[in-house]
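The structure follows.
A single protein chain has been omitted; all remaining protein chains appear in their positions.
First chain written, first letter: the chains are A, B and C, and each begins at residue 1.
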Amino acid sequence: MKLNEECGVFAIYDSGGDCARSTYYGLYALQHRGQEDCGIATINDLELSCHKGSGLVGDLFSESILNELNGTIAIGHVRYAGSRDLHRENAQPLTLTYIKGSLAVAHNGKLTNSAELKREYEYKGAVFHTTTDSEVIAYIIAQARLHSGSAQAAVNEAVKRLKGAFTLVVMSSRKLIAARDPWGFRPLCIGKKGDAFVFASETCALDSVEATYLRDVKPGEVVWVEGGELYSNTENCTEKASLCIFEHLYFARPDSVIDGQSVYEARINAGKCLAREYPLSADVVIGVPDSGLVAAKGYSIATGIPFNTGFVKNRYIGRTFIKPAQATREEEVKIKLNPLRATIKDKRIIMIDDSIVRGTTVVQIIRLLREAGAKEVHVLSSAPKFISPCFFGTDIPSKQELFACSYTTEEMCSIIGADSLGFLSIDSLGQIAPDAKYSFCDACFTENYPIL
Amino acid sequence: MKLNEECGVFAIYDSGGDCARSTYYGLYALQHRGQEDCGIATINDLELSCHKGSGLVGDLFSESILNELNGTIAIGHVRYAGSRDLHRENAQPLTLTYIKGSLAVAHNGKLTNSAELKREYEYKGAVFHTTTDSEVIAYIIAQARLHSGSAQAAVNEAVKRLKGAFTLVVMSSRKLIAARDPWGFRPLCIGKKGDAFVFASETCALDSVEATYLRDVKPGEVVWVEGGELYSNTENCTEKASLCIFEHLYFARPDSVIDGQSVYEARINAGKCLAREYPLSADVVIGVPDSGLVAAKGYSIATGIPFNTGFVKNRYIGRTFIKPAQATREEEVKIKLNPLRATIKDKRIIMIDDSIVRGTTVVQIIRLLREAGAKEVHVLSSAPKFISPCFFGTDIPSKQELFACSYTTEEMCSIIGADSLGFLSIDSLGQIAPDAKYSFCDACFTENYPIL
Amino acid sequence: MKLNEECGVFAIYDSGGDCARSTYYGLYALQHRGQEDCGIATINDLELSCHKGSGLVGDLFSESILNELNGTIAIGHVRYAGSRDLHRENAQPLTLTYIKGSLAVAHNGKLTNSAELKREYEYKGAVFHTTTDSEVIAYIIAQARLHSGSAQAAVNEAVKRLKGAFTLVVMSSRKLIAARDPWGFRPLCIGKKGDAFVFASETCALDSVEATYLRDVKPGEVVWVEGGELYSNTENCTEKASLCIFEHLYFARPDSVIDGQSVYEARINAGKCLAREYPLSADVVIGVPDSGLVAAKGYSIATGIPFNTGFVKNRYIGRTFIKPAQATREEEVKIKLNPLRATIKDKRIIMIDDSIVRGTTVVQIIRLLREAGAKEVHVLSSAPKFISPCFFGTDIPSKQELFACSYTTEEMCSIIGADSLGFLSIDSLGQIAPDAKYSFCDACFTENYPIL
Partner (left out) sequence: MKLNEECGVFAIYDSGGDCARSTYYGLYALQHRGQEDCGIATINDLELSCHKGSGLVGDLFSESILNELNGTIAIGHVRYAGSRDLHRENAQPLTLTYIKGSLAVAHNGKLTNSAELKREYEYKGAVFHTTTDSEVIAYIIAQARLHSGSAQAAVNEAVKRLKGAFTLVVMSSRKLIAARDPWGFRPLCIGKKGDAFVFASETCALDSVEATYLRDVKPGEVVWVEGGELYSNTENCTEKASLCIFEHLYFARPDSVIDGQSVYEARINAGKCLAREYPLSADVVIGVPDSGLVAAKGYSIATGIPFNTGFVKNRYIGRTFIKPAQATREEEVKIKLNPLRATIKDKRIIMIDDSIVRGTTVVQIIRLLREAGAKEVHVLSSAPKFISPCFFGTDIPSKQELFACSYTTEEMCSIIGADSLGFLSIDSLGQIAPDAKYSFCDACFTENYPIL
C-alpha cells in the first residue's frame, strides 16, 4: 500500500537538442517519485531560465513555457513533500548567483548534518531563504568555489562535507555536474543519446527520451560534462555503499535498473523468497497494487498457485480527494481499491503487500476481501517488519506509530483479521538483489544505520 | 490500446443522506468513462443547485462546493468529449425550468434522430443553446409533460420518440426518474443503500458508495423513486435488446457486472476464445494495459503459457500532454508505455490488445518490444476487425481510417511488423458473455445495425 | 455615492475590420455600466464564436482569445449583476440556434412582462436554461421568425410584445439588428467608421473606436445593417418616450451625449439648479466622486463659491474587497474615500452627492469631513428624493429601505449630522436636459410610471 515517494532528478547536456523538452519527458517518467512540485531550469550561455511550481509535470508546463526555456543544458526535479514540508518556496531546482555567475541545483535525498552546517554558516552571517537541504548544498558549493579551481572541484569538496543521502545535479553556465553521496543511498544513472549526456534518478527516464543506459554514477563519484565530454572524479568513492533497499521494494518503477539490478527481478525474487519462507496452501495469489503485484507474481511462479488480479485500482484520484463525511475509512479505501469479486469469491487468498507500516489500511483491505466472499486471507509483506525510522529521506513514522514496534506477528495478524501473516525475513532480504553492484541500507528493518 | 470512453451517469434519492457527496464518490468510480467534464446537480424541495465544468471529479469539486449542493436527490455525470465536441457549455447535468418547475437531466449515449427532432421543434419556434442530445431530450420531456399526467409519464413518452442509445437520469423537485433505451445500448443498474435508491452506469459505482446491487434497468424500462418507493413502467420493453459489446471488451471497469455478466469474466472468456482460435507457441503472454491485461490472462489460463507484465504504464499523463517536437510517435508511446525488458528480452511474445483500430499505435508498440529484445511478437486482438462506424456513441473513425477496411489480415500483419496477427472471430464474440440476460450490438464488426 | 450600474451593449458590422477587437475597445469604454460579467460574440458566415465570463473586459480577454473571435459582425456586453442575480450562466451575449441557423442576443434593461411571457411559452412546452430576460427575448424572436419574412421583422414583432426597458443588439449570420424599446428607457446610439456601422449604449464607446456619431436609435425603432447598408423600421415609434433620467445623473459617462443632450451639461445644470434652490453661504463646494463632481462644478459656476477637490478616491479597490473585521463602516468608507484635509480644514463646506438612497454612506462621509476639520457641512443631492422602486432595471431598494420614505428632510439632516440638507426639486429636474429630444422617466422620484 502507498507509503510515500522520493524525489527525482533529471539533467541533460545537449548542445543540439531541445533540453527543456527532453527534461519534460524525463520528469514525466519520474513522476512516481513525487507529485507535489516540479520544475525545470535551463541555461543558455549566461542566461538562466527556470519554471517551477506545484502540480504534476503535465499540468505545470505548457508548450509556450517550454519554448521559453532555452538552453544547451537543463536540470529538472519532481518533489515529494512528505508530511514535514508543504512550502511552495521549496520547489526545485534552486537557482542563484554566486561569485562565478549563475548556478542551478536540484537534489534527491536528506542530509543528516544539514542543521549543523546551516548553523555554522549562520555564524558567519549567512541568510537562508528556504528550509531545503538544497540551499545548504548550494551554499557549501559557493563557499568551496572560493578556493577551488573549478565548479566540479567545489562540488567534490561539498561531497566531502555533506553527510547523509544526496543525489545532486548542478548546472553552471557551461557545465553540467552530477554527484552521488559516498553511501549511494539514492540511485543516479548516466545515459547517452547521440552527442548528448543525460543523468537521471532511474533508467526509465532514459528510456523516455530514448537515451542509452551507460552506467550508474558510483557512490561518492562526481561526474561532469564540459565541452561535450564526460569527466569523472572518484576520489570520494569507498566500498561502504548502501543503496536504500526500499528503492527496490517500493519507490522505483519496475522497468528501472539500479546499480545493475532490475527492480522487477528484485520484486519477483522477494515473492519467491516469501514462497520459500511461507509455503501456504491457497487457490490464488493476489497483490495489492501497484508495488505488491510483481512480488505476488514471484510467489505464484515459485509455488504454482495461480496469480490473479484481486483489485481494480481507481486511476483518477486527482489532487484534492475529499474524505467521506462520517468517514468509515473502509469506504475511502473502497473508492481507491475495489475487490474483483470474480477472482475473490469462495477462494482461499494469499495477498502480498509491499509493506505494512501502521496496519490501518491492511485492516480495511482484508475486510473488503471478506465482504467480496474470500474464504481465507493470508497476508504476506514483501518487506520485513519496520522497526526504526529513516534519517535519509524515507518518510517512515515514529516508533510509536509503527505496527511492528507494538505488537508481535500473532497480535498483528489478529488485529488485522487475517488468517495468517508473514513478513520477509532479513536473511531473504539479502537475497533479492543478486545482480546489484553495491550493498544496501536496511536500517529501517535492522537499525544498522550506515552513518550516524 | 486507448480508443475512447463513454459518458457515465449516477443518481441517488436519499432523504437522510448527503446526496452530493455520494454522487461525488459515484462519479469517482465512473471517471474511466469520461474525463473531459463532470457535474453534479441536487434538488432540495424547489431549489435546484448545480456545479459543473471541465476537469476530473477530484479537481472540480471541493469540500465547500459539496456543502453548497444540498438536496435529497442528486444526479451526476462524467463526460467524454470525443473528437466532435469540445464546448464547455455541453457539460452535464443540464438544468432548466419548464412548465412544472425545475428539471435536471443527464444522459449517456447518442440519439440517431436528434437532428430530425431538433428540426421539428425549431419549426415550432424552439431555440437550442447547446449541441447536446440532452437538450433535445429535455425538450421532448417538457413537450410531453403538457399532456402527460406526470413527469415519469412524460419520460416514458420521450422514450417512445427517441431513437438510438440513451441512458437517462432525470430529477424534478420530488422525483428521481431513470430510463434506458429499448435497445439497451448502454448499461444502467439499480442499487439500494438503507432507504436510499441509487442508479449508476456501472456496478462499480454502487460499490463505491456501499450500495447493494438490486438489478439492471431493463431495456426500454422507466423507473422512478417517489416518496421513498421505487416504481417501474415496462411498457416500452421489448425482446430486441442489444447492449454494446464493446462495454465488455473495453469501456466498463472489470469489477463491474452488466446485465448479469461480469466484465472481468467476459474478458477472460475473450482470451480463452483467442487461445482456441490461435493456439500459438510462445514463452509468455502479455497484455496491452489496461483492457488487454485480462484477456491476456484468459489466454494464459487456457494455454498454460505464462502470463506476465509486458509494459509499465505511466499513470501521470495529466491533462495537457505536450507532444514531442519532431515527434516520432514512437517516443510518445514510450512515454506512456515502457516495455519491461526483464520479461521481454529473448522471449517469444504473445501480445493481446483490446482492439486494433487505425493500426498506428500497435506499430510503435511492436517496435518497442523488438528494441527491448523480443524474439517473436504475435499480436492478438480481443475484439474482431472494426469494419463499420458506430451511430450509438462509440467514437469509431470513418471506414477510410479503419485499418481492417483497407487491408487483409496478412497485409496488416506485415505493416505492423508482427510475426503473426489474429482477431477474435464473430463466432467467438458470441460466446464471451454467457451470463448476459440480453443480446448484443456488434454492428461495428458485422454491420448488423439494430436500428437505422 | 455608488448606487449601482446598468448593463452596456456594443455591436459592429465591419466587413473589412477586426470586429472582435473593436468590440473589445467599445466594451472598455462602457465598463462603468457593469463589471460583473462581459462577453463578445462574432459571426463569420455560418460560424458563430463566443467568449464570455465573469470579470472585467481587460481581465477576461487576451490577444489569443481575440484572434479566435473571427467575423464580420460582432456584438458585446458588459453586465451589472445587481443584488438579485449572480449566476455565471447569465453572462451575455446569449448564443443559440433556431430555425434559421445561429443567433446571438445581448440586451440592457428589464422587462416588466417577462414572467408572463415565460409562462405563456412554458405552456407550449418551452424550457428555459437561465433566468435572464435575454432568453425570453430570444424565444420571442425565434417564435416570431416562424411567420415573419425576415429576422428584422421578427425583432420588430418582438418589440411589440415586450414590455419594459430593453435595448437590444441581435446578430444572425449576415445581419446586425438593433432595437430600442418604445419608451426609450435606455440609450442606444449609432456610429459610422468608414464603411462600418456601430451601435453602442453610449457615445463614449463610439469615441473609443474613432467612429463618428450619426444619431440615436429612436424609441421603438428597429435598425439593421445588411449588405453594408443601414435600414430602419419606425413603425413602433411613438411620442411617449421616457429615458431614465438617472442615466444623466449617475449611470452614463460625462463625455457621452444621449438623445442630443450632453451628460456633462446635464450635471452642470443640476448643480446650477441646486444653486438657485439652495443659495447657501460657504467657503468651498466639493463633490462626492465621481458623479457628484460635475454637479458641484455647476453649483460653483452659478454661485461663484470656489469648487475644490474634497476627497481623494482610491482607484484600486479590486474585485474582492475584504471588509474590516469589527467593521466601523466609517473605516470602510475611509479606505475608498479620504478627505483632503488641505481643502477641508476650517472651511464651511457645500458637498454635492449624486443621490441619497439609504443614507448610510453619507453619514460616514460627513463624519470624515468633520474629523478633517470642516466647520460646516451642507449636503445637497443632485437627484430628488427617492420614494419609489424602479421596474425598468435600476437597482433601487424597497420603500422600507429608502431614507426619504421614512423621514422628513429635517429628520434626515439631523440623522446624517449635516448642517443643512437639500434635494433637487422635481421642477428643477425637468430643466437639466434642455437639449434632449425626448422626455424622461422620473418614476423613482414621482411614482409616475410610464407603463404598468
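The rule is simple: contacts are C-beta pairs under 8 Å (C-beta built on N, C-alpha and C of every residue); 3 or more make two chains touch, one makes a residue touch a chain.
It should be emphasised that the depicted structure is a prediction, and the values quoted were computed from it without experimental measurement.
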Contact set of the excluded chain (shown chains only): A, C
Selected from C:Glu116, C:Glu235 or C:Asp255 as touching the chain missing from the view: C:Asp255
Selected from C:Ser208, C:Asn236, C:Thr303 or C:Ser355 as touching the chain missing from the view: C:Ser208
Touch criterion as defined above, residue of A:His129, A:Lys323, A:Lys345 or A:Lys399 at the omitted chain: A:His129
Positions on chain A where the hidden chain makes contact: 94-99, 103, 122-129, 138-139, 142-143, 145-146
Contact footprint on chain C, counting only the chain that is left out: 18, 21, 24-25, 28-29, 31-32, 35, 56-59, 61-63, 66, 204, 207-210, 253-255, 257, 262, 264-265, 268, 293-294, 297, 301, 306-309, 312, 314-322, 324-325, 331, 334-335, 338-343
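Keep in mind that, in the parts below, only the chains that are shown with their structure count from here on.
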Topology of the chain contact graph, where touching chains are joined (line, ring, star, complete, other): line
Chain occupying the most central position, where position means C-alpha average: B
Distance from chain C to chain B - Cα centre to Cα centre, in angstrom: 50
Between chain B and chain A, distance of the C-alpha-averaged centres to the nearest whole Å: 35
Set of chain A residues in contact with two or more other chains: none
